[in-house]
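In this view, the complex is presented without one of its protein chains, the others remaining in place.
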Amino acid sequence: MAKSKMFGKDVVTTQELSVEEIENILALAVKMKANRYGEPYNSLLAFKTFIMFFYNPSLRTRQSFEAAATELGGHAQFIEPKAMRLKSVKKGVEVAGETIHDAAKVMARFAVGIGIRILETSVDNYGDGNKILREYAKYADVPIINMADDIYHPCQGLADVMGMREHNNNKPTKGKTLVQTWAKGALARSYCSVHESLLLNSRLGVNVKLAYPDDNYALPENIVEQAKKNAKASGGTFEIVKGDPKAAYEGADYVYSRNWFGKDFYEIGKEAEIKRASSDKYKDWICDEDKMKTANPGAKFIHPMPVDEDAEVTREVNRGPRSIVLDIAENRLHVQKAIMALTMSDKL
Amino acid sequence: MAKSKMFGKDVVTTQELSVEEIENILALAVKMKANRYGEPYNSLLAFKTFIMFFYNPSLRTRQSFEAAATELGGHAQFIEPKAMRLKSVKKGVEVAGETIHDAAKVMARFAVGIGIRILETSVDNYGDGNKILREYAKYADVPIINMADDIYHPCQGLADVMGMREHNNNKPTKGKTLVQTWAKGALARSYCSVHESLLLNSRLGVNVKLAYPDDNYALPENIVEQAKKNAKASGGTFEIVKGDPKAAYEGADYVYSRNWFGKDFYEIGKEAEIKRASSDKYKDWICDEDKMKTANPGAKFIHPMPVDEDAEVTREVNRGPRSIVLDIAENRLHVQKAIMALTMSDKL
Partner (left out) sequence: MAKSKMFGKDVVTTQELSVEEIENILALAVKMKANRYGEPYNSLLAFKTFIMFFYNPSLRTRQSFEAAATELGGHAQFIEPKAMRLKSVKKGVEVAGETIHDAAKVMARFAVGIGIRILETSVDNYGDGNKILREYAKYADVPIINMADDIYHPCQGLADVMGMREHNNNKPTKGKTLVQTWAKGALARSYCSVHESLLLNSRLGVNVKLAYPDDNYALPENIVEQAKKNAKASGGTFEIVKGDPKAAYEGADYVYSRNWFGKDFYEIGKEAEIKRASSDKYKDWICDEDKMKTANPGAKFIHPMPVDEDAEVTREVNRGPRSIVLDIAENRLHVQKAIMALTMSDKL
């Protein structure tokens, strides 16, 4: 009966964890994957409650966190704040209700940890989702786990890295090359998975190439600046390849092709973004066999799923031998179990 | 620690199980009912996740599957695909999203089995629900359990038979007579429970009389043809009684009176169907004491519930000593536990 050094810690982004903490999570996740339902892991959260708090619905995140709690012997509650009367300001109008202070404090009485998901579509401005999440973290007396906000997605980043290592003979990916490329599609996707990948892989010494068609699909400057700093510190490289959908593939060991919305998304809205990102102008921004051939032999296709098949990537690649998307999806479960165990269990 | 011969098997309809498999499920369900919360059953799915995937909501099905998972030591997740971005075609328009291939493959990473419910109101044409369910079964690497589709409902059929036997001194019902009769009502009910009853009882040597008022309420030809073949093979009889709400009751040991929608439902829609089935024309299509008197002494009233009291059956019969509907409702739990144990547990 003991607690890890991470006991009680919030997990907002891997950027705010030490490399040692990141490695501890990944090492435990690997052990848990090898011994999925067995002791001692299956009683680490016995009889305990983890609250999943979904400002935005999500299937994958819910399924993996709920299974994680079950496999640790506990239970995850699926809660939607829309069922609550929360004090808030919506488009300038104050809505009466409970403060985040009180909501966080009470939930911490019932649960040993709280996951929060809050994306761009739940807030008015970029970063507000992360701010709200940090407000819960400020007041809750139990760990807050970021289940994806409008900036970060630590569990996805860790699952990516775990999968990339599994397909690198279980070795670290330092010195390998990751292409993180924008893709067309009709889903106006969030930044958070992409941001986390840039930040975490640059941190771990991976050479990162970020590709997108034009400045409107550039990512927020502070994220890019941080990734550059990370690369410098870790001995990796960070490069931006603009305008050419294929150029970045050369020398890639991992290709991460995924849509994200443009800078003007908060003004133009979802419909206009989807129309643009599906237009002919971007028809070549898809990961296909042809482009993959310019990557290194054995290069892998990665993606946080759900995949928008035949938009972000062809069926051939997505379902082919290069694709490790299912392993990465499964790894969400394992890294989340590891995070929950390290931050919430007193039986480690 | 062992697996049954059914381990890994999908359960789409009892028609696709062998009689031996059917008997194995029923035998295990009887044992589980006698030892509801006890060992060894309460750890067969310990720490494991069963996903309940509801295209259509359902209370009874959810309650019984969720309790089943709990009683086997595991946990059932309640998931509604409407929270997902699934690739689909709705009224001719393509909706961007995840393929069933990917959704099935990922869920199989999190869960040891997946239940799917998809009724006529979720699809455009008769049989499309079953097709979608079979597509999940094709790709998922864990068993798919049919929690009711637009054609079949195996768990209901098995619960019916289990109840019929319990009220037949725990003996098989071969040679007994079942009246499966259409009833009036305002709920435009699905075919699946009725189909499964016809198919399964005819398979087990029960003499089946199918009664309905007119050709519009005839059931799909392939189901009726299959039931006739089943009867022939099992030594039972299969008879259709048309136009008379009482005639079929003569000689009945079990009366199953329930509404179902007409052939033209997919064109005319729910409202028109309800209006018609509630009209005076059909006022005598209700199971009542008077009709039950023409059945055999000791004849039982059965129904998959929820009962539309005073439409499908009078309160007197539904709540009277002839009614075994509650036992059958409870049996849903037990047969589902047995199916889950046989197809998903490695501890049998």
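Each chain gets a letter, A and B, in the order it is written, and its residues are counted from 1.
Going forward, a contact is a pair of C-beta atoms (placed from the backbone, for glycine too) under 8 Å apart; a residue touches a chain by one contact, two chains touch by 3 or more.
Predicted model, so just to flag it, every value in this text is computed and none were measured.
Engineer: Tell me which residue among A:K3, A:R36, A:H75 or A:K229 touches the hidden chain in the full complex.
Structural biologist: A:H75
Engineer: Out of A:K9, A:K33, A:K48 or A:H303, point to the residue that touches the absent chain in the complete complex.
Structural biologist: A:K48
Engineer: Can you tell me which of A:D102, A:D124, A:D215 or A:D290 touches the chain that was removed from the display?
Structural biologist: Only one of A:D102, A:D124, A:D215 or A:D290 touches the chain omitted from view, namely A:D102.
Engineer: In the full complex, which of B:T70, B:S88 or B:T237 touches the chain missing from this view?
Structural biologist: Only one listed residue reaches the unshown chain, and that is B:T70.
Engineer: List the chain B residues touching the unshown chain?
Structural biologist: Residues of chain B in contact with the hidden chain: 37, 42, 57-60, 62-64, 66-67, 70-71, 73, 75, 78, 185-187, 305-309, 311, 318-319, 325-326, 329-330, 333.
Engineer: For chain A, which residues lie in contact with the unshown chain of the complex?
Structural biologist: Touch with the absent chain occurs at residues 46-49, 51, 74-75, 77-79, 83-85, 87, 96-99, 101-103, 105-107, 109-111.
To be clear about the criterion, only the chains that are shown with their structure count from here on.
Engineer: When the centre of a chain is set as the mean of its C-alpha atoms, what distance in Å lies between chain A and chain B?
Structural biologist: Centre separation, chain A to chain B: 40 Å.
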